[in-house]
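Only one protein chain is missing; all other protein chains are in place.
Letters A and B name the chains as they come in the text, with residue numbers starting at 1 for each one.
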Amino acid sequence: MATQHSRSAARIMMAPAVILLLGWMLVPLTMTLYFSFKKYLPLRGGDLGWVGFDNYVRFVSSSTFWPSVQTTLIIVGGVLLITVILGVLLAILLDQPMWGQGVVRILVIAPFFVMPTVSALVWKNMFMDPVNGLFAHLWQAFGAQPVEWLSNASLFSIILIVSWQWLPFATLILLTAIQSLDSEQLEAAEMDGAPPLSRFAHIILPHLARAITIVVLIQTIFLLAIFAEIFVTTGGSFGTRTLTYLIYQRVLESQNVGLGSAGGVYAIILANIVAIFLMRIVGKNLDA
Amino acid sequence: MFIKNALCATTALVMLPVAAAHAETLTIATVNNGDMIRMQGLTEDFTAKTGHTVEWVTLEENVLRQRVTQDIATKGGQFDIMTIGMYETPIWGKQGWLVSLDDLPESYDTQDILPAMRGGLSVDGTLYAAPFYGESSMIMYRTDLMEQAGLEMPDAPTWDFVADAAAKMTDQDNEIYGVCLRGKAGWGENMAFITTVANSFGARWFDENWTPQLDSDEWKEAVNFYNDLLTNYGPPGASTNGFNENLALFQQGKCGMWIDATVAASFVTNPEDSTVADKVGFALAPNKDGVSKRANWLWAWALAIPAGTQKEAAAKQFIEWATSKDYLSLVAEKEGWANVPPGSRTSLYENPEYAKVPFAKMTLDSINAADPNNPTVEPVPYVGIQYVAIPEWAGIGTSAGQEFSAMVAGQQTPEQALEKAQTLVTEEMEAAGY
Partner (left out) sequence: MARAVTTRRKAFNTLLAWSIGLLIFFPILWTILTSFKTEAQAISDPPLFLFFDWTLENYAVVQERSDYTRFLWNSIIIAGGSTVLGILIAVPAAWSMAFVPSKRTKDILLWMLSTKMLPAVGVLYPIYILFIELGLLDTRLGLTIVLMLINLPIIVWMLYTYFKEIPGEILEAARMDGAGLKEEILFILTPMAIPGIASTFLLNIILAWNEAFWTLNLTAAKAAPLTAFIASYSSPEGLFYAKLSAAATMAIAPILILGWFSQKQLVRGLTFGAVK
């Protein structure tokens, strides 16, 4: 089908997107690499010369590096786990016949429309505040001591906030996938007397595998970069300093651009390791 | 009043055609504090007098700081005036990034600016930022609770007295906490406070050779004291409370004592926002018995012009307007003397009208008791009381602050926090090339 003519036409049509993205990747990447080999302190006069791999060594040997990698993985993993599991259950539920399905769907997807900054502010102040927050009132109503969410359950709190934001996305994609499921197949299984759990395990879940892959892949890309939620709630305290946040502290708080850039390179490497890892495990579902 | 307004209008009419010839639009970055919000509301007065208009970029403190630092370090030129603090001013001034304000006209009366403020905002005698308001820190306490506890607050209390009073005032069943202190991590949040506590226990951040001193006995004692005080007698969630959170708690009547910025005095005594407005007393920030330094800091939010702006003349006119004696009278006329931006001018404290404000004297005393050039008992190579005026401080302070915040949350002991902080600070200083 593809003629020589259409092949070259295809190349031309792809060119703008590819060139733009190549530029968007190469320009910052080159500049980041350039800075990462420099001692670059804007508040001390800027460029203070080449330093080889000093920044890379310093960034990794800092006492904050490994904990931050660990935190990043916990947050990403936690959110993925919650959103995928709850997303599957919610999608199945929303696919059932009910009254007011449209309205329920609206309610469920609403958090996705909320800016991360706003959702972090609302959760932090109006729900998790240990004195005036709604949770504190709720706990007290049951005679319990209010929980200091953001300090004593900090990782859990952040995972909760981020999951709340991303659950709608997972649900939406999984719901679309479920809706495409052949209902005759399910009905046949039901007729055969297959219990709900086995129907779920043998028909629904395999059908959703591809959608779950997509959810995991797209969310991972966004979750590795979460920033506003941490900036607003804990500012990186209480073990919530992710790699992204650590880079932010190096570049903008310490104003050490060279060191931060080296961190940026590590973050790219980490992101790609995670991506390759994902592709290996789930990539077979993604035969695009 | 009518006459004054009419006069204003006429002046504006007369001046407008002249001014309009060079009318500029100034972009001003500022912080979302109450006094600045008020200034935005009064911008029309400035426009009427000069013909220049203003576009405000109002941001929360942390975002503002990041934004303006980024812009000035890269010479982005996005702002004609920046609201910066006493920490940034000397560093940026030394770099030549700020326009000198030494040539403000006679009528502005630079000499009237409080000497402590002028000193903190100058480099080698050149003024680089004009204080919009200034502050020290002091104890604000509930007179009714103090009386109930059977105690009387001295004008200059010691930490022992504060600890004793906090214990007696705390009544957790009724949600009354003896003392509210900053616990939220950040160099301008908990570290500002903890550093003053350390100073008042005789500790210092660095010795003369820039070796970090967080492993000293004085630091251990200070941090242990702070931790015990706050975890035993403080509100729940103290590790995430900053200035704003504590202010809200105090206004709701949940704090017996609160040691924080003197500017808070006008908020806690304002009956519109505060449920305890008529029951607040003031005292100097405490010290450890026998230590010569008290735990009061010095800070100013000031207006500065980044070098390279095209609108320098208009920007200077704005600074002249916003930090002038006339501006103080303007606010007093509209909002009352208690709401005037405090701590910037000597003449304000000489004004008999202002002397009637309950916290005026204690604010001035606190400011006068602070000396950023000589902040600690033992000598140090740096300037600054609750901060260290080096570019690395923001990073150091915040990283260390996170360790102390985790300590208040009960996740580590004071010794562990200090040990980690010492490591972090050493790493940062090495990275910066000390």
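In this section, a residue touches a chain if its C-beta (ideal position, glycine included) is under 8 Å from a C-beta of that chain, and two chains touch if they have at least 3 such contacts.
If you're wondering where the values come from, they're calculated on a predicted model, not measured in any experiment.
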### Message
Touch as defined at the start, partner being the missing chain; which of A:73, A:155, A:186 or A:271 qualifies?
### Response
A:271
### Contact with the hidden chain (one of B:78, B:368 or B:412)
B:78
### Query
On chain A, what residues meet the omitted chain?
1-2, 6-7, 9-11, 13-14, 16-18, 20-21, 24-25, 27-29, 31-32, 35, 42, 90, 93-94, 96-119, 121-123, 125-127, 132, 134, 137, 140-141, 164, 167-169, 172-173, 175-177, 180, 210-211, 213-214, 217-218, 221-222, 224-225, 227-228, 232, 243-244, 247-248, 251-252, 257, 260-261, 263-265, 267-268, 271-272, 275, 279, 287-288
### Summary
chain B residues touching the chain left out here are 27, 29, 32-34, 37, 40-41, 55-61, 63, 66-67, 70-71, 74-79, 242-244, 247-248, 251-252, 267, 273
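Just so it is clear, only the chains that are shown with their structure count from here on.
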### Message
Rounded to a whole Å, what is the gap between the Cα centroids of chain A and chain B?
### Response
37
### Task
Going by the contact rule at the top, pick out the chain B residues touching chain A in the complex.
62, 66, 69-70, 73-74, 91, 95, 175, 184-186, 235-237, 239-240, 245, 248-249, 254, 391-392, 394-396, 398-399, 401-402, 405-406, 408-411, 420, 423-424, 427-428, 430-433
### Task
Under the touch definition given earlier, write down the residues of chain A that touch chain B in their complex.
39, 41-46, 48, 58, 62-64, 129-132, 136, 145-146, 148, 150-152, 231, 234-239, 241, 249-250, 252-256, 259
